[in-house]
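Every protein chain but one is kept in place in this view of the complex.
After this line comes chain A, so read on.
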Amino acid sequence: MPEIKVTPLGAGQDVGRSCILVSIAGKNVMLDCGMHMGYNDDRRFPDFSYITQNGRLTDFLDCVIISHFHLDHCGALPYFSEMVGYDGPIYMTHPTKAICPILLEDYRKITVDKKGETNFFTSQMIKDCMKKVVAVHLHQTVQVDEELEIKAYYAGHVLGAAMFQIKVGCESVVYTGDYNMTPDRHLGAAWIDKCRPDLLISESTYATTIRDSKRCRERDFLKKVHETVERGGKVLIPVFALGRAQELCILLETFWERMNLKAPIYFSTGLTEKANHYYKLFITWTNQKIRKTFVQRNMFEFKHIKAFDRAFADNPGPMVVFATPGMLHAGQSLQIFRKWAGNEKNMVIMPGYCVQGTVGHKILSGQRKLEMEGRQILEVKMQVEYMSFSAHADAKGIMQLIRQAEPRNVLLVHGEAKKMEFLKQKIEQEFHVSCFMPANGETTTILTNPCIPVDISLGLLKRETAIGPVPDAKKPKLMHGTLLMKDNSFRLVSPEQALKELGLAEHQLRFTCRVHIQDPRKEHETVLRVYNHLKG
């Protein structure tokens, strides 16, 4: 029986370093190649020795697919391709291809220049790695080789995020990457057609959450920011440079405009300008409303939001600062956090998920005394707020996607084991399909049942569909033909044609019986009766 095998090298019952190996009909595909933000040692990258112990990556893998530009989905790519060694094709969408190298370079700088690590990938390696990237359009069918094809679907989540269908013959797998089933202020909702894959590999970050309406969350967010600013406090919003940041900027910009507020809003330096520029140039990837109005008013040109300077952090008076990175694990957001944490007037709003081990995760789990570098203890007096703005599908959204795609099996990754367990049961109950949740390094095997495509001669097909007094499409018909198998071609033809093609003559088999009939009637009447009987 043909089978599909799935082995997560990362993101198996975990969030971080997404990397999933899929073997389908003799093809091996790697989905995402991310890093883990909670680790600084070997565990930050997926364990590629799983593959390399048996040979070279390039020989094993037919292609690599990157779903979007977040580092937990592409952060290990230069290490994988340039240091471990992979020369095959890497597929991603255009915006991902544009933004991915910038985030990688940023990541490299923090790791090498600030933390002083050696044996990390170099700028040149990022460039060489990106040369192996092939950009794909949405819905384009990319023929990786004669048998393997892939197709990207819109995933929302961040600019350029995509879900991918991987297909060989009539077997197929859909990998969602990270996705969002509700449109937000700058992106549209994920969409897929009823493609009925053998397996759907879905993220499950918010497996147990059903979020209240977006409007409520937005109102809540604005109220909290407004109140803090009104009483003269400072608001820190740790974000990643691309994605949520733009959505929240649009939100605050329109609010400031409407309320005529004067407190300054800053965006931490670095990517801001550039990031907004990417949104302007890839506006076709944003939501309908922004696309429609961009000629008159480009939503990514902000009036109230200005570039942040490190010195501003000590300015008196209220302000709002968006600072990177989003989990308070390094960089500018952490610096500002240390400065402001001691004042109870201030507030930090975490708008997204935080990985275990990060400062963000610690304060969200209620820790108020943090041990910083050099054994220093930082006491957190500022208010800590969590607001789920990260654009992942919630439980409802995941179920909705399953309903859309109608998979035969579901496999969950990119989530916490406990929550997955809950969702797994829900999926199995509601859709009556098997649901899997392998841990890293654990292989799940799914049996498939592909049908066999055959060429049928048009003559035979027409004859068979035309038989019967009234052709009734709903009523099944028994048909009879001969399947000719030659080399790798299968053809179904009428028996007559099969004989002819094989150069064989038909063998006639006839019977003649003597039948005695006792009938008092006249001879020709008897004949007529027999004839009528046979005819009937």
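The rule we apply is simple: contacts are C-beta pairs under 8 Å (C-beta built on N, C-alpha and C of every residue); 3 or more make two chains touch, one makes a residue touch a chain; residues count from 1.
We adopt the following convention: contacts and distances are computed from a predicted model.
> What is the protein name, per UniProt, of the chain that does not appear here: "Bacterial surface antigen (D15)", "Ribosome biogenesis regulatory protein", "Integrator complex subunit 9" or "Serine-threonine kinase receptor-associated protein"?
This omitted chain is identified in its UniProt record as "Integrator complex subunit 9".
> Out of A:A311, A:L458 or A:L534, which is the one that touches the chain we can't see?
Only one listed residue reaches the unshown chain, and that is A:L458.
> Among A:I283, A:L328, A:I363 or A:V380, single out the residue that touches the unshown chain.
Spelled out, the listed residue whose C-beta touches the missing chain is A:I283.
> Kindly state which of the options A:K223, A:K477 or A:R521 is in contact with the chain not pictured.
A:K477
> Among A:Y50, A:W191 or A:F294, which residue is in touch with the absent chain?
A:F294
> Tell me which of A:R43, A:H94 or A:K339 is the one touching the absent chain.
A:H94
> Just the residue numbers, please: which parts of chain A touch the chain that's not shown?
Chain A touches the chain not shown through residues 94, 97-98, 101, 135, 137-142, 170, 274, 277-278, 280-284, 294-295, 449-459, 461, 464-465, 467-468, 473-487, 491-492, 495-496, 498-499, 502, 504-516.
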